[in-house]
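All protein chains but one are shown in place.
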Amino acid sequence: MPAADPWQTAEIAGPKKASVITKPAMAQAVIHRAQHPVLIIGHYAATIDIGERKLVDYLLDLARAHAIPVIATGHVNRTLKERGYTGAVIMPAVEAGHRIADPCWNGPDGKGPCDLAIIAGLPYPMEWTLLSGLKHFAPYMKTITLDNTYQPNANWSFANIPVKEWQENLEAITVTIGTEGQTDV
Amino acid sequence: MPAADPWQTAEIAGPKKASVITKPAMAQAVIHRAQHPVLIIGHYAATIDIGERKLVDYLLDLARAHAIPVIATGHVNRTLKERGYTGAVIMPAVEAGHRIADPCWNGPDGKGPCDLAIIAGLPYPMEWTLLSGLKHFAPYMKTITLDNTYQPNANWSFANIPVKEWQENLEAITVTIGTEGQTDV
Amino acid sequence: MLPLTEKKIALTIKEMESGLGRIRDLSISIGKLSAADWTEPEGPTPYPSLTALRTWDRTLLSRYQPFYMPFCDLCCLCTYGKCDLTGTKKGACGITMPAQQSRTVLLSACIGAATHTSHARELVTYAIKKAGRDCPINPGGNAIGVEAPIIRLVCGEKPEILADLETVLDYCESQITALLAVTHTGQEGDPLDFESKVLHAGMIDHVGMEVADLAQISALGYPKADPDAPLVALGMGTVDTTKPVILVIGHNVPPSVAIIDYLHNENLSDHVEVTGICCTSIDATRYSPRAKIIGPMSWQLRYIRSGIPDVIVVDEQCIRTDALAEAEAIHAPFIATSEKNCLGLPDRTNDTADAIVTDLVGGKLAGVLILDPEKAGEVAVRVARTVAPARKNVRASTDPATIREQVTACTQCRLCQRACPNDLKIPQGMKAAGAGELSLLAGLYETCVGCGRCEQACTKKIPVHSLIVAAAAERIKNEKFVIRTGRGAIQDIEIRNVGGPIVLGEIPGVIGFVGCANYANGGKEVAEMSVEFAKRRYIVCTSGCTAMSIGMYRDEEGKTPYEQFPGSFSAGGIVNVGSCVANAHIAGATIKIASVFARRNLRGNYAEIADYVHNRVGAVGVAWGAMSQKAAAIAAGFWRLGIPVVVGPHGTKYRRMLLGRADHDADWYVHDQRTGEDVYAGPAPEHLFVAAETKEEAMVLVAKLCMRPNDTTRGRAMKLTHYIDLSQRNLGTIPDDIPRYVRTTADIPVTLKGEITRILAQSDWKERPIPDPTLLSRDKPSPPKER
Partner (left out) sequence: MLPLTEKKIALTIKEMESGLGRIRDLSISIGKLSAADWTEPEGPTPYPSLTALRTWDRTLLSRYQPFYMPFCDLCCLCTYGKCDLTGTKKGACGITMPAQQSRTVLLSACIGAATHTSHARELVTYAIKKAGRDCPINPGGNAIGVEAPIIRLVCGEKPEILADLETVLDYCESQITALLAVTHTGQEGDPLDFESKVLHAGMIDHVGMEVADLAQISALGYPKADPDAPLVALGMGTVDTTKPVILVIGHNVPPSVAIIDYLHNENLSDHVEVTGICCTSIDATRYSPRAKIIGPMSWQLRYIRSGIPDVIVVDEQCIRTDALAEAEAIHAPFIATSEKNCLGLPDRTNDTADAIVTDLVGGKLAGVLILDPEKAGEVAVRVARTVAPARKNVRASTDPATIREQVTACTQCRLCQRACPNDLKIPQGMKAAGAGELSLLAGLYETCVGCGRCEQACTKKIPVHSLIVAAAAERIKNEKFVIRTGRGAIQDIEIRNVGGPIVLGEIPGVIGFVGCANYANGGKEVAEMSVEFAKRRYIVCTSGCTAMSIGMYRDEEGKTPYEQFPGSFSAGGIVNVGSCVANAHIAGATIKIASVFARRNLRGNYAEIADYVHNRVGAVGVAWGAMSQKAAAIAAGFWRLGIPVVVGPHGTKYRRMLLGRADHDADWYVHDQRTGEDVYAGPAPEHLFVAAETKEEAMVLVAKLCMRPNDTTRGRAMKLTHYIDLSQRNLGTIPDDIPRYVRTTADIPVTLKGEITRILAQSDWKERPIPDPTLLSRDKPSPPKER
């Protein structure tokens, strides 16, 4: 697995660092394995271009394909509604982190504690700190970020990859999600 | 080049980290290229077993083969004398660091500013901090450690490698030193 | 000799013989501040010790739990370390990660409180020298009865003259020392006890700030609680560059005062421009409205590099530590004036002004340290006038061609972007500039906070920030705004006038925009938010750099918010209280609502008043571009009063939030003082410290956090109207927690009746009583009275 450095150069985390997602199958396996995943969508998802689409479109594909409950942070819910997605729970990202770290919280859908948080589209340092909170204080769950910047505090993260590579990965992940994840991560 | 973590788990340095010496030729090239190297031998060199010999024996081989001036720190000079090596300059490691970082200091042999410090045998955290001082404040020179623990603040360091692998490396480095270093580092 | 030797003394002797032969009923009290005629009964906690308010703190902290977000997995605070504290690992001293994070917060809060307190010490000493020990404390003449709400509340004292403030500072310093000791390896181990101490540090910080501003208002003749404080010039574009230009940076006003006085005395006021960055500049305009404010701290690099300042004078706090090097680069003589910021300069305090001027003008010295404000003022003016003519010719501006030339070195390595705290797309700007298109680069100017990290990272040594500024030269010329200078405290009459409307709901909240807006777009966003809330007839308060950012904004008609909205503490006002230490007046206003309006006793009565503020005063702080340790301390002072604070996304770096759990019904019961029962009052306010990701989210949050258990139905309906409207506009939906905030159908905003009734029907909503709320349990023993 290739080494990766935090996208913001100085944001070194510590000894425990995210495994780098080197191929879509890794992310698929992680997501597939989760019983109660939650998808946290930050406001940048509405503005980041990936090819012809926005990041939010890929994330909604994922949410829909896998029926993953969504937490909309910032003001991204406006965009979700524009995309016809009305099921998101709205809360500030830090509040989402606080609740997810509580093993008694039954998730945005009330179906049970989250065992995986999929996160994307937050400002880099905010996502960094949020993932740090979860890394340290939510031992019973895992985190994966689908941004194209390395987030050391997640359990899994892409390295800092170009948009094209990111797009290929996201397409693969969202398209095939739901099928068996075969890769050992 | 394989990733490496600090031997003492928590001793994370920062964004700038040592390149890992993956084969003896790398170290050879570094040493060969230096105009005015200096070898700093810490007191552990006298006690660390490498096969039948001690670390200090390999280091003295190196010093002798390449006529590298030696700074003996701690009380290692006693051992050097036992080995018949009487040319070492004795000073505390931090004093050595302070002087080496001074581009006007002419080295232990008075022949000119050091452009490479080869360091081994110091207590891990002390070597770590010493190398940190040099990393930040001696931009005109390079550092390499020959210990078998990863020192992130050096320019070059072995990863945390087993003694056997270390021995093979040291043997290769000390034996062939003086011949052309071919590897690009 | 210690200033202590001159402390205020009250002496009463009933009988005595000369030569100390016989004395009877001799009573001497030293440091006794409170006026003899202050009859207010003393509450339980005058001069509270570290734990005196622990019960109140725990009450808050049990509702608002810390959610820690470690900024590093390690602790490196002692030579045992670094220790890996990942997850549940403990350090060599036994500390856990939550305790370590709260310890770090405490350390920050201590630094912040120390900074304000030490600044207050400087100002009090200076004010006494200037106006005398007996100079009355006078923040607003007859308009103000409660002259020092925080000091009264915390210390249980009623200060009357400047000398009284020294005793208050003694207390602050002793508490800061004890709090700092708590951060030593092997002391406190419990995160909540650390948090309680953070709140203590915050409270002390507010005391220190109040002391500081009272001293300077009283001694320097600043506007005294004046809603119509003058409008003054703001922005780089306002500087008359044909005149000699002095730049003052920092927070401690005495050197600026001396400059202004010297100019006045020498009849030079029209001939020299006094410009400032950071709070010193606000305070300079409070002293003389002729002074000009350049902008917040992030303007330092761009303004210095413009070459406009002919002399740079720095005092303390928020000054770039490379200011001297930047000054040298433009050959501007430099004067440091603070013991706290000596910058390695030769101390010329004891030399004659003539000698110093000669050395600075002749270029013998790039800078000097002058620890005498008057001398510094004279030297600054004389040097500026001497060097200015020659300097006018050399002011370099980077022309488009030069920019294009410099950007060609760019390798598109993106290291600048990766170093930029705001992740700005500098490489794209470079690329476009290389192709002749400067607009992308110029566009970065708006979001750039002038930190210079991009330049540090560039391996090609491209002066990235300078190029951005150069590309934006036209915009900068148009930085011509006005700001209403700091008015100081809030008048009692204002408090009396708004007390009712706040409770009745005609005024849906008091929002304080404080700190510095150092975040991409942060300046623009605080301006937009403050205008939005002022339009909605909230009371908007502001101070410091944020007050400047608000002024750097125009409506469609070209009016700045200060021209558009009044400066009174009333619905729809935008109230600039002053420099950062004037934040005390915002906290003080909430306290005065309890006192002046609701007639509660303040004296040493902290917990009761904080409980009042928390349950009844819909105040919210916003520190959008949160940055320094002072900001941490200021926020903590608000928290202890139960006032929520919203920060921007960078605020997550403060290591933790204090978050309520709206979904835990049990957390939101209050005691109803009317019935003695515990009543569900909804999550109001829901959080004590929360980071918002965007301006839009922040506005919705702020509106929500203004709700309080004590709201009347009319007030609640008004607050809900704004909350829902802001949510619909910004998040595209009605919030799903409306049922928690509707207590009776009378709470429902008329305009939304149908919709909300439907929502309530779908939930298990039941009508519930509106309590006379308190979180204080009267049964529990009150905390021990210590110290």
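A, B and C label the chains in the order they appear, each numbered from 1.
Going forward, a contact is a pair of C-beta atoms (placed from the backbone, for glycine too) under 8 Å apart; a residue touches a chain by one contact, two chains touch by 3 or more.
For clarity, every value in this text was computed on a predicted model and none was experimentally measured.
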item: Residue of C:419, C:581, C:619 or C:688 in touch with the missing chain, whole complex considered; value: C:419
item: Listed residues C:60, C:99, C:483 or C:511, member touching the removed chain; value: C:99
item: In subunit B, positions touching the absent partner; value: 7-10, 12-16, 42-43, 72-75, 77-78, 80-82, 86, 89-90, 92-95, 97-99, 101-102, 105, 122-126, 129-130, 132-133, 135-137, 139
item: Residue ranges of subunit A at the interface with the undisplayed chain; value: 9-12
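Basically, only the chains that are shown with their structure count from here on.
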item: Interface with more contacting C-beta pairs, comparing B-C to A-C; value: A-C
item: Between subunit C and subunit B, distance of the C-alpha-averaged centres to the nearest whole Å; value: 51
item: Intercentroid distance (Cα basis), subunit C paired with subunit A, Å; value: 35
item: Overlap residues in subunit A, where contacts from two or more other chains coincide; value: 9-10, 12, 14-15
item: Multi-chain contact residues (two or more partners), subunit C; value: 74, 84
